[in-house]
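Shown next, in structure tokens, is the structure this report addresses.
Every protein chain but one is kept in place in this view of the complex.
Then we have subunit A:
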Amino acid sequence: MAAPFTLRKIGVPPNSANLTEARRRVFDFFRAACRSIPTIMDIYNLQDVVAPSQLRFAISAQIRNNAHITDPKVIDLLLFKGMEELTDIVDHAKQRHHIIGQYVVGEGLVQNTGNKDQGRTDFLKNFYTSNYF
């Protein structure tokens, strides 16, 4: 059996210098999350409800949702929030129905309604900037 993985809580690291480092951090976060999946399934008794591969897919889907972002600082912030969420889940600060509702996907959840900031038209974006367009 591989050594059990524990999520070590470190302080906020300095911002990533460039996109490459931000990518590396994204993959580190993804690896940490995937390695915590056995613990999560154990804590919330998800053995019959979902398979680890489905949880991995849910995590990667959320990461892919933000895949179009190029600013390292924005990526850092998203990673911070992701890490916060992961820590909460592993600390049993959430409950089973939260996990099932948010990650064992159902239809019509807010997270599934497509990427942010992508409207069919630019009407509202122009409207927010000025009255005349």
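The working rule: a contact is a pair of C-beta atoms (placed from the backbone, for glycine too) under 8 Å apart; a residue touches a chain by one contact, two chains touch by 3 or more; residues count from 1.
In this section, contacts and distances are computed from a predicted model.
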Checklist line | Listed names "Carboxypeptidase A1", "AP complex subunit beta", "Acyl carrier protein" or "ATP synthase subunit a", matching UniProt entry of the absent chain | finding: "Acyl carrier protein"
Note to self: Considering the complete complex, identify which of A:Leu7, A:Ile43, A:Ile63 or A:Leu86 is in touch with the unshown chain.
What the structure shows: A:Ile63
Next item on the list: For the chain that's not shown, point to the residue among A:Cys34, A:Leu86 or A:Val104 touching it.
Entry: A:Cys34
Next item on the list: For the chain that got dropped from the picture, name the residues of subunit A it touches.
Entry: 1-3, 23, 26-28, 30-31, 34-35, 37-38, 52-53, 56-57, 60, 63-64, 67
